[in-house]
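One protein chain omitted, others in place.
Each chain carries a letter (A and B) given by its place in the written order, and its residues are counted from 1.
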Amino acid sequence: MAEQKQDVLQVRNLKAYYQMAYFGVEREVRAVDDITMSIHENEVYGIAGESSSGKTSFIKVLAAAIRPPLRVVDGEVEFNFGGQKIDPNKASKEEVDAIRWSKLSYIMQGSMSVLNPVRKIGRSFEDFAFKPMGLPRAEFNSRVAAHLERLKLSPNVLNAYPHELSGGMRQRVTIALATVCQPQFIIADEPTTALDVVVQKDVLSMIRTVQQEMRASVIFVTHDMSVHANITDRVGIIYAGRLVEEGPTRQLFAQPKHPYTAHLVASLPRIGDTRERPALEGRPPNLSDPPKGCRFHPRCPLATDRCKQENPPLVDMGEGHRVACFHTDKVKPLIELGQPKVTRMAEGAPA
Amino acid sequence: MNDILEVRNVTKRFGMGGVFGRNHITAVNDVSFTIEAEKPEIFTIVGESGSGKTTLARMILRLETPSEGEILFHGTRVDLRASRAERLKFMHEVQPVFQNPFEAFNPLKEVDRYLISTARTFLKLTKQSDIEQAMDDALQKVGLSYAEVKGRFAHELSGGQLQRVSIARALICNPTLLIADEPVSMVDASLRMAIVNLLKSLRDDFGVSVIYITHDLATAYYIADRIIIMQKGDVVEMGPARAVLDNPEHPYARLLKESVLSIDDAGYGDLDPATELMDQINKDRTGRTKMVTRDDGRLVRVAE
Partner (left out) sequence: MFKVVADLIRYNIEFTIGVILLTIVIVFALLSFFSPYSPEMIYVVIPDQPPSAQYWFGTNSRGQDLFWNLSFAFRNTLFFGLTVAVLSRIISITVGLLAGYLGGWVDRGLMFFNDIFVAIPIFPILILFYFVLRSDLDTFRLALIMACLGWPFDARLIRSVAIGLRSREFTRHAVFAGMSPSRIMFQEHLPYVMPIVFSTAMANMIWSIGFEVTLGVLGFTNINIPTVGTTIYWANNHSAMVVGTWWWIIIPVTLIVMTFLGLFLLAISMNEYIDPRSRLRRMGG
């Protein structure tokens, strides 16, 4: 990074556990275990992880959407909206409501849960955005219309009911809804997972466009590495509740330093490439009883005795590339990346 | 007859709507292909949701009756209302692999009961030791052993392991054809390739033909021998998988390939939508079309 960008979000030593005790059974699931990271302004930060790796719990903590049994055990989350600092989990409900949608916004996987099925889309826009924006009605309407036009959506969608739209169109409306208040921070939780490839690309393109126009920060969660490759500026890899690697997207894909990341990247099949793909053995650990030391060691080809005892710290390898592994020198990229086609994203990409 | 399966001009229409003005939706329109017995292969059906690929699979598995055309299995017609003995004979040869491994096993029961039942019904085994032997043989083929699975419940195994158990279960009755509908879409990224490689080894090492249904062109390219690409019920292009995917001819097939996100572009994401292709596809769908054969053996749908 040439210039030091300002952080919009800082997460320090965050620990969030599911603590359950009912009908005599007590369980503790360490869904988020000591994560430290920050997100700059005007960037798309990708979070990759498998199911039950803790990535969804992490997002819930950021969004101040945690409900028991999930509890923040330690650490802090701090948003910085132009000098106004707030920890959504410690702030009062009024303070959180004041930033919700206007500063901090969400794009979810199931668009139906955001759009009220019995109200026209236009009414949903009023429900969400009228109060946070605090504008006279005429100005509000023209602002919404302008926003839809910018996102290449027909103003007719305001008069439609959600079920009258296709899945891709609904997701685009959800994105318009989430961004109409010009938020500074957007949490996108698997927004394209249920979509077909053609529509997926369309929706990703829309998210990227609107992010660049508003210079907002987006935290983009998905398990699909090829989506991360194409939309993010930086990627963080979460494995079993811990951040194991983080770095600029191109660098992380071209030169992964954690054996888990190397495998994730290498196992993606590509059109035009028929080489045998390696498969990773074993299974992700159970978070209520994680292995000692490095949580990846039971599946890791490079594991030594040290890995079984000590938890590797997240070490900066330079240029913001942080890795939690004792054997980064032995990790070789398992495949070579081809030349990228175009450089449309030149602004965010490393030199 | 040396065809395992012959799908001949199959069409499926679903009726929609109420008592008046019942209109029909054509889920699958005039699809034909054959799978030969001598040459085990992975035959891939690619399409987006609503392309009819799952309906086609359900018809092959006899869960649905075609509205027109017929599906011949070893030269005989597959009838949905056959006797139980005949249904079992069919299942002995054709087995499914399910999309969601967590859903494919009853969460309240041990996973091995499905294997035991398969060994008992299809192999007519009665002795406990024979059944265990048959189960272990099948589980070895997928890289597991009976000891790992015995008495386990679905929630005690990972998605990848469950999917392998599910494939092993299908292999117990030595089927000639497996029908796998999106078998990896619900499996975690780090476990996915193990399943895909397993499907490949079924073809190469055990001579089982697989109909692999997916929306993912990259894995199709990786394992498929032949491919058909479906769009809203129509086959738009079919032929040798790599030839077709390296150089798709039909605009829709090209659009699909264009939309696949490549990690080669990591950090430089090209997300511009292929607008011209979409326009062309919309234009093409209005006129009459027919399938024509090209020199490399592929069939492409072109305007008449």
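Definition applied: contacts are C-beta pairs under 8 Å (C-beta built on N, C-alpha and C of every residue); 3 or more make two chains touch, one makes a residue touch a chain.
Source: prediction; values computed, not measured.
Peer 1: Of the listed residues B:43, B:122 or B:252, which contacts the missing chain in the full complex?
Peer 2: Spelled out, the listed residue whose C-beta touches the missing chain is B:122.
Peer 1: Which listed residue (B:76, B:106 or B:145) would be found touching the missing chain in the intact complex?
Peer 2: Of the candidates B:76, B:106 or B:145, B:106 is in touch with the missing chain.
Peer 1: Just checking the interface: what residues of chain B touch the absent partner chain?
Peer 2: Per the touch rule, chain B residues meeting the hidden chain are 63, 84, 88, 91, 95-96, 98-100, 103-109, 114-115, 117-118, 120-122, 166, 169-170, 173.
Operating definition for what follows: only the chains that are shown with their structure count from here on.
Peer 1: Per the contact definition, I'd like the list of chain A residues that touch chain B in the complex.
Peer 2: Residues in contact with chain B: 50-51, 196-198, 200-202, 204-205, 208, 223-227, 229-231, 233, 248-254, 260, 263-265, 267-274, 276-281, 283-284, 299, 337-346, 349-350.
Peer 1: Along chain B, where are the residues that touch chain A in the complex?
Peer 2: 48-49, 157-161, 188-194, 196-197, 215, 217-219, 221-222, 242, 245-246, 255-257, 259-273, 278
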